[in-house]
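There's a structure below that I have some questions on.
All protein chains but one are shown in place.
Should a chain be cited, it is by its letter among A, B and C, assigned in written order, with residues numbered from 1 in that chain.
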Amino acid sequence: MTLEMDIAALHRFVAQQFVQVKDDFVVEALAPGAITVAMDVGARHLRPGGTVSGPAMFALADVTAYLLILAHIGPKALAVTTNCSLDFMRKPAAGQPLLCEGRLLKLGKSLAVVDALIHSAGQDGAVARASLTYSLPK
Amino acid sequence: MTLEMDIAALHRFVAQQFVQVKDDFVVEALAPGAITVAMDVGARHLRPGGTVSGPAMFALADVTAYLLILAHIGPKALAVTTNCSLDFMRKPAAGQPLLCEGRLLKLGKSLAVVDALIHSAGQDGAVARASLTYSLPK
Amino acid sequence: MTLEMDIAALHRFVAQQFVQVKDDFVVEALAPGAITVAMDVGARHLRPGGTVSGPAMFALADVTAYLLILAHIGPKALAVTTNCSLDFMRKPAAGQPLLCEGRLLKLGKSLAVVDALIHSAGQDGAVARASLTYSLPK
Partner (left out) sequence: MTLEMDIAALHRFVAQQFVQVKDDFVVEALAPGAITVAMDVGARHLRPGGTVSGPAMFALADVTAYLLILAHIGPKALAVTTNCSLDFMRKPAAGQPLLCEGRLLKLGKSLAVVDALIHSAGQDGAVARASLTYSLPK
């Protein structure tokens, strides 16, 4: 696995293509087959009791998988999620950013598979686990 | 399976407990073991090309399962999602609301299982399929 | 959706291609988009306490999806499972065959999605729920 884009290129791509979410996610680390993405947990992601909403965690896992795949195939906006399985395991720490570590398990001609672990900054034990399949454009 | 809440009671519960999303979802039908929830697709749910975002569809499936379970156990805010598996199958129709039909497959003492199909209004073929497990409060 | 194979053709295909399992499964009903497959629960599928093993239920869901897809695309042995999500919900009834009802939710050019409910004969409440994605040969 070799990288086609670096962190700066991924950030430029998100700023151009996903204006609605461009301020929510920051790529913190990138290497062949692996990425770490941080999500700043703002008020709009919260549920009563201060916990982060499920959709916000889904969004983080999905963006992590997408950026990890793009980093390896180049900026092709047409890659689409076909499957996602999530386990929610612990309550996130209040007021802490979430960190998602993605691993690229398969990069085939038509499908890519990523798994991801989400942690609250400063807390042991993953908050959530996700696996995602993307269909790749020809 | 017998209902503990009706549609009006579910709407009141959402308005009190989930102020962030209270205007997004409307329960259209409710019967023992089955619910239909509509989501109005506003600009904040859209992605480039006019498609509905994955997180918005996850949110719809999750709310549908949650309200279906509450309708059967009463207003207990502590039920939490432990697992969700989603298949994204077709592009939603532009500008159309999404309709999610949930079925309560299991209502046990500690776990409930719901599956759901999401359609675009006026379009054949489901947009997405989801299954969700909730952990129930004692 | 139109059928390319009938029940007899499916049974002949299984007898030729899957000699190891040919006596385990019987297609009981077939219609566009829907199939019912029965599995006779023999001793080799059992676990202590008389319950059916998880792998046996996985096998039933997987064969159900495979035969439902083949019935619509014709006898192409190269369709392969890429994803399966299962919820195990109730203990099967001892000594009863299992019945699996599959629905073809999507039949695309490269992917097909099926969901399935497994019941014990004579028992209310599904034993298990499954969703499966198959990659289709070109």
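Everything that follows uses one rule, which is that a residue touches a chain if its C-beta (ideal position, glycine included) is under 8 Å from a C-beta of that chain, and two chains touch if they have at least 3 such contacts.
Please read these numbers as outputs of a predicted model, since none were measured by experiment.
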Contact residue for the chain not shown (choose from C:L86, C:L99, C:A112 or C:V127): C:L86
Sole contact to the chain not displayed, among B:T82, B:Q96 or B:Q123: B:T82
Contact footprint on chain A, counting only the chain that is left out: 85, 87, 89-90, 105-106, 108, 113, 115, 117, 125-126, 129, 131, 133
Hidden partner interface residues of chain B, rising order: 82-83, 85, 110-111, 133, 135
Residues belonging to chain C that touch the chain removed from view: 17-18, 20, 44, 46-48, 53-56, 58-59, 62, 77, 80-89
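Just so it is clear, only the chains that are shown with their structure count from here on.
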Intercentroid distance (Cα basis), chain C paired with chain B, Å: 27
Distance between chain centroids, defined by C-alpha means - chain A, chain C (Å): 33
Centre distance in Å when chain A and chain B are each reduced to the mean of their C-alpha atoms: 23
Where chain A touches two or more other chains, by residue: 82-83, 85
